[in-house]
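Heads up, the thing below is written out as structure tokens.
Our next item is chain A:
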Amino acid sequence: MTSTGEAVQFWVLAVIAVGGALGMLLMKKAVHSALCLAATMLALAVCYMAQGAVFLGVVQIVVYTGAIMMLFLFVVMLVGVSSADSLKEQLRGQRIAAVLCGLGFGVLLVAGLANAHLRNFTGLSEANAEGNVQGLARLVFTKYVWAFEVTGALLITAAVGAMVLTHREKVRAPLTQRQLAAQRVRDNIQVPPLPAPGVYARHNAVDVPALLPDGTVAEDSVMGTLRERGQVRDVSQEMLQRMAELEETTADWLGRPSSARPQVTGPRQALETVPTKDKEEAE
Partner candidate 1 sequence: MSYLLSATCAVPAAGAVLTAALPAGTSEARRRTTKTVALAVSVLTLGLAAAIAVAFEPGGARYQLTESHSWIRSFGISFSLGADGIGTALVLLTAVLVPLVMLAGWHDADPAAPEGSFESKRRTQAFFALILAVEAMVLVSFLATDVFVFYVFFEAMLIPMYFLIGGFGDRAGGPDADRQRSYAAVKFLLYNLLGGLVMLAAVIGLYVVAGDQGQATFSLTALTDAISSGKLVIDPNAQRALFLGFFFAFAVKAPMWPLHTWLPNAMGESTAGTAVLITAVVDKVGTFAMLRFCLGLFPDASKTFAPVIMVLALIGIVYGALVAIGQKDIKRLVAYASISHFGFIILGVFAMTSQGQSGATLYMVNHGISTAAWMLVAGFLISRRGSRLIADYGGVQKVAPVLAGTFLIGGLATLSLPGMAPFVSEFLVLVGTFSRYPAIGIVATFGIVLAALYALLLYQRTMTGPVKAGVEGVRDLKVRELAVVAPLVALTLLLGVYPKPLTDLVNPAVNDTLSQVHRTDPAPAHPVAATNGGEQK
Partner candidate 2 sequence: MNSLIPLLVAAPLAGAALLLLGGRALDRLGHWIATALAALSFALGLALFADMLGRDAEHRAVTEQLYSWIPVDGFRADVAFQLDQLSITFVLLITGVGTLIHLYSVGYMAHDERRRRFFAYLNLFLAAMLVLVLADNYLLLYVGWEGVGLASFLLIGFWQHKPSAATAAKKAFVVNRVGDMGLSIAIMLMFVEFGSFAFQPVFATAGDASEGKLTAIGLMLLLAACGKSAQVPLQSWLGDAMEGPTPVSALIHAATMVTAGVYLIVRSGAIFNLAPDAQTAVVVVGAVTLLFGAVVGCAKDDIKKALAGSTMSQIGYMIMAAGLGPIGYAFAIMHLVTHGFFKAGMFLGAGSVMHGMNDEVNMRHYGGLRTYMPVTFATFGLGYLAIIGFPGLSGFFSKDKIIEAAFAKGGTEGWILGLCALLGAAITAFYMTRVMVLTFFGEKRWQPDADGNEPHPHESPKSMTVPMVVLAFGSVFAGGLFIYGNSFLHWLEPVTGHAEGDSPLSAWTVTGLATVCMLAGAALAWQMYGRNPVPVKAPVGSLLTRAARRDLLQDDFNHAVLVRPGSALAATLVWFDSRGLDGLVNGLAAAIGGISGRLRRIQTGYVRTYALSMFGGTLVLVASTLLMRSV
């Protein structure tokens, strides 16, 4: 039996941990999930400390919440902060089956625990007599030294692996400006430079596409990543509207008959753009 203090602490922490876990599970955006998970981990770190695993608790905070979760967030940012799972399940029966399996598994685990003899807790006071860190150190460098060394190898391998995976081998010398220009002329797809974004900028210029003379969007003017994420701001309607108004006023001012007035068409289909990924593949 534990002290009341620990009991109170446990219930608080348990609620936080489970809440965090459920939050992670249910949040639509990856970044929210990551934050929820961080909360759970912090709660767990406290749980460790409460159970006499001070060192682990600290490690949990430093390594997990500090390093690993940051790594997660970093990747989330890289992939796109706002990328969210669609809630529609595509695999038939997956959701129900997963929930059922989860429930079943939970029931099984709980039943297993309930059936186990978990009455006598020795407590760590004896083991932690010379201090938790010292105790762990003694074990790590004696009994588990071999495993410890192997983990070292594992970490090295992981580091190398990560580098290998994310590293892109340059098999050819990078093309010079001149070669690129020549290439562009040769391909005759987009000879002049791409249009710059935000010519008629009223917003953050990067995600506002340039407009072509007829008022349609020049998608090329927006950077590939944003296009990939579908974050190109739709401005064409608004601009077209304005142009139409302008034309209308001009015509009024000039007193043109309606037949002589230019037809203002709806937004044209976006121009055939050269998707950046094709270029990547071409390289």
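For anyone wondering why these and not others, all candidates are chains of the complex that A comes from, given by their letters.
We take it that a contact is a pair of C-beta atoms (placed from the backbone, for glycine too) under 8 Å apart; a residue touches a chain by one contact, two chains touch by 3 or more; residues count from 1.
All of these numbers come straight from a predicted model, not from anything done at the bench.
Asks: Please state which of the candidates 1 or 2 is in contact with chain A in this complex.
Replies: It is candidate 2 that touches chain A.
Asks: Any idea which chain A residues touch candidate 2 in the complex?
Replies: Interface residues on the chain A side: 91, 94, 97-98, 101, 104-105, 108, 111-112.
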